[in-house]
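The block that comes next holds chain A.
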Amino acid sequence: MILQQFLLLAAALFSVGLYGALSQQSIVMIMMGLELMANAVIVAASAYWYFASPSRPDGQVVVVVALVLMAVDMAIGFAVTTAIFRRRDVDMTDSAADLKG
Partner candidate 1 sequence: MWAHIAFWVCAVGSVVTGVAVFRVDSMARATFALLASFVFAAGTVLLLNLAYLGVLVILMMIMEMVVMVVFMIMYMMNPAGLMPMTMVHNQKGSLAIAGAVFAALAAGIFLIPWPTSGEPRPEDTTRALGEALMGSKMLVMMVLGLCLFATMVATVVLAAHRGRYDRYGDRLDAKRPHDPVRGGLNR
Partner candidate 2 sequence: MVEQLPFWGGLVLPLVLVLLVAAAAAWDSVLASQAAGSRNGALIEPFRAVAGLLVQQRRRTLAADLLLSRGGALALVVAGFLASLVTPLGRWVVADFSIGIVWFNAMEAVAWAAVWLVGWGANSAFGLIGGYRFVAQGLAYELPHMFALITAALGAESLRVADVVAAQDELWFVVWMPVAFVVYLLSVLAMAFWGPFDQAVGPDLAGGASAELSGVDRLLFEAGRWLLLVSGAAFAVPLFLGGGAGPLLPDWLWSLVKTAAVLAVLVWIRRRVPTVRMERYQEIAWIVLIPLTLVQALVVSLVVLAR
């Protein structure tokens, strides 16, 4: 097992998540794309820790930060969605373009 194959997996997951985050209209699906991107960060950080600096715990701490980030972003995302939905009964980002332009 070499570092490159783990990084390739992380790059693939990141690209799939990026496609989802850019192309989906519904907030729930955008968040699924963001979760995939954070998943890619977890795989990449674990691989870097194992192959490049295993005696230091920094890589594992990055993974913990990425996990907390996933939880936080889901929580806030759904809270914002709830607030917007209560106001306007929509859940698509195209209808939330108030700050645009």
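Regarding selection, all candidates are chains of the complex that A comes from, given by their letters.
Methods note: a residue touches a chain if its C-beta (ideal position, glycine included) is under 8 Å from a C-beta of that chain, and two chains touch if they have at least 3 such contacts; residues count from 1.
Keep in mind that what you see is a predicted model, and the values were worked out from it rather than measured.
Trainee: Pick the candidate touching chain A in this complex: 1 or 2?
Mentor: Only one candidate touches chain A in this complex, namely 1.
Trainee: Any idea which chain A residues touch candidate 1 in the complex?
Mentor: 1, 3-9, 11-20, 22-29, 31-33, 35-36, 39, 42-43, 46-47, 49-55, 57-58, 60-61, 63-65, 67-68, 70-72, 74-76, 78-83, 85-86, 91-92, 94
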